[in-house]
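Structure record follows, encoded as structure tokens.
Here the complex is missing a single protein chain, while all its other protein chains stay put.
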Amino acid sequence: MSVISYQEAGCQAVAEEMRRDPSVWALGEDLGRGGVFGQYRGLIDEFGPERIADTPISEATIMGASVGAALVGTRPVVEMRFADFALCAVDEMVNQAAKARFMFGGQARVPMVIRQPSGMWRSSAAQHSQSLEAWYTHIPGLVVAAPYTPADNKGLLKSAIRCDDPVIYIEHKDNWALEGEVPDDDDFLVPLGPARLAREGADVTLVTWSKMVGVAEQAAELAAEKGIDMEIVDLRTLWPWDQDMVFASVEKTKRLMVVHEAVQVGGFGAEIAATVAEHMAHVLVAPIRRLGAPRAPISYAKPLEDLLRITPAKILATALEQMQR
Amino acid sequence: MSVISYQEAGCQAVAEEMRRDPSVWALGEDLGRGGVFGQYRGLIDEFGPERIADTPISEATIMGASVGAALVGTRPVVEMRFADFALCAVDEMVNQAAKARFMFGGQARVPMVIRQPSGMWRSSAAQHSQSLEAWYTHIPGLVVAAPYTPADNKGLLKSAIRCDDPVIYIEHKDNWALEGEVPDDDDFLVPLGPARLAREGADVTLVTWSKMVGVAEQAAELAAEKGIDMEIVDLRTLWPWDQDMVFASVEKTKRLMVVHEAVQVGGFGAEIAATVAEHMAHVLVAPIRRLGAPRAPISYAKPLEDLLRITPAKILATALEQMQR
Amino acid sequence: MPNDAAHPSHNIDRDRLVDLYRTMRRIRAFEEAAEKASLDGLVGGAVHLSIGQEAVAAGVCANLRRTDQITTTHRGHGHCIAKGTDPGAMMLELFGKEGGTCGGKGGSMHIADFEVGMLGANGVVAAGIPIAVGAAHGAKLMGEDKVVVCFFGDGAINRGPFMEGLNWATVFKLPVLFVCEQNGFASTTHSDAVTGGGGANARAESLGLEAYEVDGNDVAAVDGLVGDLIPRIRGGGGPMFLSARTYRLKGHTSVDPALYRDQDHAAAQWDVDPLVRAAGELRRLGLADSDLAAIDSAAAGEMARVAETAEAAETPALQHAFADIQDIGAPVWESSS
Partner (left out) sequence: MPNDAAHPSHNIDRDRLVDLYRTMRRIRAFEEAAEKASLDGLVGGAVHLSIGQEAVAAGVCANLRRTDQITTTHRGHGHCIAKGTDPGAMMLELFGKEGGTCGGKGGSMHIADFEVGMLGANGVVAAGIPIAVGAAHGAKLMGEDKVVVCFFGDGAINRGPFMEGLNWATVFKLPVLFVCEQNGFASTTHSDAVTGGGGANARAESLGLEAYEVDGNDVAAVDGLVGDLIPRIRGGGGPMFLSARTYRLKGHTSVDPALYRDQDHAAAQWDVDPLVRAAGELRRLGLADSDLAAIDSAAAGEMARVAETAEAAETPALQHAFADIQDIGAPVWESSS
């Protein structure tokens, strides 16, 4: 175990997998200088410019070439820099990467990881702050991961690199500096799929992922002071998501809140809420609640940007309301 | 009133609005020959090649140039040919069209209509069959419409062209030939927003849109034979959606089923189901049900393609199950 | 920049031309059978015929090894056959039947055959370009000795990935031959009307590629020129570009009568049909009419049989609709559903 940052954890994951498997490589803009967030720092020294490839500003071809390179047996780690820029490469992600295995009748696989730094961070405004994970959960053929802890960022990224299908890998920009204990073991993997019980509690189930796990943890402290014992499920992987853990938790607490930074309308919280409503309506003692952002582009000015954030206070208010029932 | 097809209705809408407002124009590939589905048939004769503009195969720039042209005061009708190809222009739709008004502090407007023929149609396989309306409902700044009847296709398209914000306009490819009564009146408009009560019923509320309205109507016939009286809400506009009509219907029937052709996971049905679960759990006597496609790319072979379709039988089975409660 | 090297047909060895002719004839026969099946309603999805363009497919692929790879487009039957894909499996695919190249899940626009280096047709114009470039990039990283040929149409050169992909190939010095089939049309639109500047080759040259032009209806010329280029690319000469002037003798799809074309001009193009030209050349080289007829009828027979077989074949087992999506998180097939 070492205490390292989320960013270093991601960097280690790539390094270890590149050492282990010569077919793994990374590509994107400015990777040679460590990537915009330092998440490739030093890798070029060990692996050279062929395997840590600086690309032109050509998102469509960064993505499309990775599909081709994956089809012939390499394992590209695709850096999109900001999730927003992946929108320049959607045909390649959705029509090509996600569908090639199926359309070609299983003849080929598309093992690629698409790293998409997401979320609000330092007044980045409408084109550099989006959280679009819900989109990818809707697309057959894609795995979607969104880790919160440094350990998960290492273990899930390693699993994503070993995965034979395309993985949308969402790192939250506000998490880069977050520190935590991370196993040093080269073989430390966190499997894609299972959620992590971030906090055990008896009264309300809060399902969330990515940066919002930390916000939920703060909210749980506040709630505890009010005598409310929140259980927090950190999904980690959004597709497939851990229905078993969520259902078991809701069975226990009889209350569900889903929290995410993304816009609430059409967010992935709707899928979880709908699924629980379909299957567990009989156990619920309070209505399900979703907390997501208003359907508004993200403002630059901090007080306006902050308005779109889910805060511990909002979560607490929702929990208090649910406990009225 | 005349009986015309869904396709002709769309064509009429464009023609009437172009006559009315010289700033309206249409652009896309092959529009001069009427568009791939005939939805611009004859328009070039009346309006000439400047206003019915044949473009290069440059989806990103068809979309991006339309944003520019809208910002300076024209009203482009953007033809994407297949909704799948709009994936080549997502930055332009989502980062530009949807956000410009807001990011620029309201200085400018982006009045454009983005026509996206969608859905399964004649063994078109994985890259020509997608229904991605849910994506656009998640994006602040976009209006989303998906008409079913020929009359709605005329009236909503006219409203979309007059709308000062970007409208994602989803026409179902399997609807082109559908005929129906359509008002001849040049000023016939169907407002964006309100749903249409396609069938009144007392027992189960079925919320749907686009081609699935017809399937739901067939299901309602079958259900009626079993003594079940289904109410069908044709949303027509997905964002904003008519929560009032849906809530009122659920209040009456106490049962909700949401049906769409798109993949169920992360589909717009989740939003409706979640919203109803949040606000109306107390009135429901049966669990909410969603019927959408399995999370699978769409197969070419017809029997496999058909497996992904929602059928009247599936709807009926769900209604029967809901009536057990 | 090199250009338009002269490769007169009469330099070609007769046996080689016979082989090329046979390939072209098999492509033609395949597509005639596919066209008929489509018009008869036996093929569900769209079918884009390359009738008239066979010399490009045959002439290019004759110079590739089995381990070399290609990507193609919606109009890719010819490239597949020329690269070695079994027409039987292709026809099953068009019919949406079990045993199709993609198990019936892809159809005409998604034929792929990785065994022979056919990395996939594509339903999205120009989408194959970055994929081809990436396949070459992957091969280079793995130290494999491979050339990738990327086929696309004259309409595709107006999509961004065309430029991005060519630039990428130059920057990373990848072993790719880009082949632009200039058939004059992009769907119902004249390609020229929506293409600014000097066209494909000018763009390619501006991006640092050697760019060549060839009469794409002269199979010997295509073969000869590509025969020069491929070894140079294989030897590390970097990506190269080839424009092949040809003509789409049929409509955009099998059901398109293509009335938007000058009908006289279109009719006249049948006179320079690459098969007619190659047959003429073979006769000049002394091949007997009976030998030509034998090739023709063998091809027709083969393709009639594959169409018959395809018609009679079973549709895929339903559970394949749920197979090969992804290892985790795929829907579970339930026979009851």
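Lettered A, B and C in written order, each chain numbered from 1.
We take it that contacts are C-beta pairs under 8 Å (C-beta built on N, C-alpha and C of every residue); 3 or more make two chains touch, one makes a residue touch a chain.
Predicted model, so just to flag it, every value in this text is computed and none were measured.
Note that the undisplayed chain, when the full complex is considered, contacts A, B, C. From the options B:10, B:141 or B:155, the residue with contact to the unseen chain in the full assembly is B:141. For the chain left out of this panel, the touching residue among B:5, B:39, B:58 or B:322 is B:58. Note that of B:164, B:184, B:200 or B:221, the residue touching the chain absent from this view is B:164.
Checked against the hidden chain, the listed residues C:167, C:217 or C:326 yield one contact partner: C:167.
Interface note for the absent chain: among B:15, B:43 or B:69, the touching residue is B:69.
Only one residue from C:205, C:256, C:291 or C:311 touches the chain missing from this view: C:205. Subunit B meets the missing chain through residues 22-23, 25, 50-51, 53, 55-56, 58, 60-61, 63-74, 76, 91-92, 95-96, 100-108, 140-143, 163-165, 192-193, 239-240. Touching residues on subunit A toward the chain that is not drawn are 29-30, 32-33, 36, 54-61, 84-85, 88, 122-128, 294-297, 299-305, 307-308.
In the full complex, subunit C touches the hidden chain at residues 158-164, 166-171, 193-198, 202-203, 205-209.
Assume only the chains that are shown with their structure count from here on.
Using the mean of the Cα atoms as each chain's centre, the chain most removed from subunit B is C.
Subunit B and subunit C have Cα centroids separated by 36 Å. Mean C-alpha positions place subunit A and subunit C at a centre distance of 40 Å. Residue positions 91, 95, 102-103, 140-141, 239 of subunit A each touch two or more of the other chains. In subunit C, the positions touching at least two other chains are 100, 102, 104-106, 110, 122-124, 160, 320, 325, 329-330.
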